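Okay, here's the structure, questions in a sec.
Yeah, one chain of the complex is gone here, protein chain that is, but the others are all in their spots.
Labels run A and B following the written order; every chain starts at residue 1.
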Amino acid sequence: MIDPPASYRWTRRIALTVLLAFTLTPVLVMLSSSLKPLQDVQGPFRGIPSTITLRPYADIWKTVPLGRYFVNSLIVSGGATVCSVLIAILAAYAVSRYRFRGRRLFTVTVLSTQMFPGILFLLPLFLLFVNIGNSTGVALYGSRGGLILTYLTFSLPFSIWMLAGYFDSIPRDLDEAAAVDGCGPLRTLVRIVIPAAVPGIVAVAVYAFMTAWGEVLFASVMTNDETRTLAVGLQGYATQTDVYWNQVMAASLVVSVPVVAGFLLLQRFLVAGLTAGAVK
Amino acid sequence: MIRKRLGRTGLPYLLLLPALALELLIHLVPMVVGIVMSAKQLTQFFIRDWSAAPWAGLGNYRVAVDFSAPIGRSLLNSFWVTCAFTVLSVGLSWLIGTAAAIFMQDAFKGRGLLRAAFLLPYALPVYAAVITWSFMFQRDTGLVNHLLHDQLHLTSGRPFWLIGDNSFTALVTVSVWKSWPFAFLTLTAGLQNIPRELYEAAAMDGAGVWQQIRRITLPSLRPVNLVLVLVLFLWTFNDFNTPYVLFGKSAPQAADLISIHIYQSSFVTWNFGSGSAMSVLLLLFLLLVTAGYLFATSRRKGADD
Partner (left out) sequence: MRINRLAAATAFAATLALTVGACGGGSSSSGGGDNSSPKTLTYWASNQGTSLENDKQVLEPELRKFEQQTGIKVKLEVVPWSDLLNRILAATASGQGPDVLNIGNTWSASLQATGALLPFDDATFAKIGGKDRFLPATIASAGAAGKDPAAVPLYSMAYGLYYNKKAFAAAGIANPPATWDELVADGQKLTKDGKYGLAIEGGNVSENVHHAFALGQQHGTGWFDAAGRPAFDSPEAVGAVKQYVDFIAKDKIAAPGNAEYANNQSVTDFATGKAAMLMWQSAGANLTSHGMNPDDFAVAPIPVPAGATGTKATTSMVAGINLAVFRNTKNLDGALQFVKFMTGDDEQKQLNKTYGSIPPVKAAQADPAFATPELKALSDVLATSARPLPQVANESQFETLVGTAVKNLLAGAAAGKPVTDDTVKAELTKAQQQMPAN
């Protein structure tokens, strides 16, 4: 924008302030509630706690095996992210660099899987996993592996779509130069395309991670005590007798800190990555 | 030469294989099974042995689309609620995301920090975020009424947000809060591809800021918007987590989203035949909308494909 006038600056200031308030209010409520004793949380709302206590932050580990859930979530989301990115890179490379029969069919099919209501294939998928387990001994049901497999397909379509667009924007001259140097297609991918696409790959990785991080429905059926993820495990603070509001909020903040931190570190890449990916 | 040709034709398929195999395994095959389920009377009596479940043919579909009977009528109601919800949520998320992205295009003090704050909702676990909203929406002890009623005196009584008609507003609010950062992020990225010269040229022609936005920014964002709106639409329409955490298994009528409705018809009551039929109808609708959308938008985009 060139030389914004004062009216624009004021509009901007006001709009961004309102937006900031809207965005941060729940986070501040979380913070303030996580510092209150349960009785105070259940009473009428007060912005500033009348009694400040750190007890909830100690109790969260005892009410629910939060540490284990956190590790599970990291393994599942991390695993799904790595696999999803690798597979998406291969597929996106094919879509971007080759003209082959069925290319359009492939992209359309993959995109259409985004439309499937999860509720429709949850039960069949579960049965499939059980049967694979029975006939091959590969335990997918109740395992982190099964969840990784499931989640990576959730993020795969959009990841392929974004990465293909991003690869498109990398000049083909680079590929051809590599080919002249005697590089095969795969080596070109590893040596030329992937390094040039790092920001886009990071973008896809963050997206894949967040998709797996928050999923509730499949995790509630496909996990057990050992493999339960955070998204489901946090519900453990709402027990038969009580809802430990202060602990839910404390736990949410605690588990979010590493994610938000990592997220902010990668933000720069993400922004640069999406640019080329989405703009075809 | 021959080796190279073989590699050329075989390689792309090989590269696609992992993606295709997984989508097949996790999505397409269970999907086909789901469609088979929709043609069966798969109630709790038969859940243990599906082969014994009697075929219902199109019976489950007939019940679902019989809009004169209560099941069909409530499904239809739920469909309209979902449509209204999706349009509002996607529209607002897009609008807020666009506005924020444009406003934050120019560097100013604290921009990085502000951007970080705006991305927070995207990074919080969904359950935690939504449960916090439900906490805020409580009538007697929540922040929302504390603010609207006690502090600002905007309402005469304390309105309900989690039951009754206002629950729709609550649902849209939470959904927008949750999804606008994604729009913001995507559009921020899109804005960086607009060459600065365009703005300079426009400024020289005497175009003001608002005209620059209308003439340059918005048209340049079109390709990003195409992807963004479709993705937001699909996510929002199928969103299960938000209403489920906010309202539990029985959502108020005004906020009875179709995903909750189907969940209730299949998982709560164990009638998977009927739930599957509703899901297939939903899928058909989404396919239709997406196809229409892609068709309508690809005519202009066709050149570069």
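Throughout what follows, a contact is a pair of C-beta atoms (placed from the backbone, for glycine too) under 8 Å apart; a residue touches a chain by one contact, two chains touch by 3 or more.
Note that this is a predicted model, so its numbers are computed, not measured.
> Checking the contacts here: which visible chains does the omitted one touch?
A, B
> Against the chain that's been left off, what residues of subunit B make contact? List them.
Subunit B touches the missing chain through residues 13, 20-21, 24-25, 28-30, 32-33, 36, 43-45, 47-52, 69-71, 74, 138-140, 158, 160, 162-164, 248-250, 252-253, 264, 267-271.
> List the subunit A residues touching the unshown chain?
Considering the whole complex, subunit A reaches the absent chain at 39, 42-43, 62-65, 101, 123-124, 126-128, 130-135, 141, 220-221, 224-225, 232, 235-243.
Following the convention adopted for this analysis, only the chains that are shown with their structure count from here on.
> With touch defined as at the start, can you tell me which subunit B residues reach subunit A in the complex?
7-9, 11-13, 15-16, 18-20, 22-23, 25-31, 33-34, 37, 96, 99-100, 102-106, 114-129, 131-133, 135-136, 140-143, 146, 177, 181, 185-186, 188-190, 192-193, 199-200, 202-203, 208-210, 212-213, 223-224, 227-228, 231, 234, 238, 240-241, 244-245, 259, 262-263, 266-267, 272, 275-276, 279-280, 282-283, 286-287, 290, 301, 304
> Please output the residues of subunit A touching subunit B within their complex, sorted ascending.
Per the stated touch rule, the residues are 1-5, 8, 12, 15-16, 19-20, 22-27, 29-30, 33, 42-45, 47, 87-88, 90-91, 93-95, 98, 100, 103, 106, 109-125, 127-128, 149-150, 152-153, 156-158, 160-161, 184-185, 203, 210, 213-217, 230-232, 234-235, 245, 248-249, 251-252, 255-256, 259-260, 263-264, 267, 270-280.
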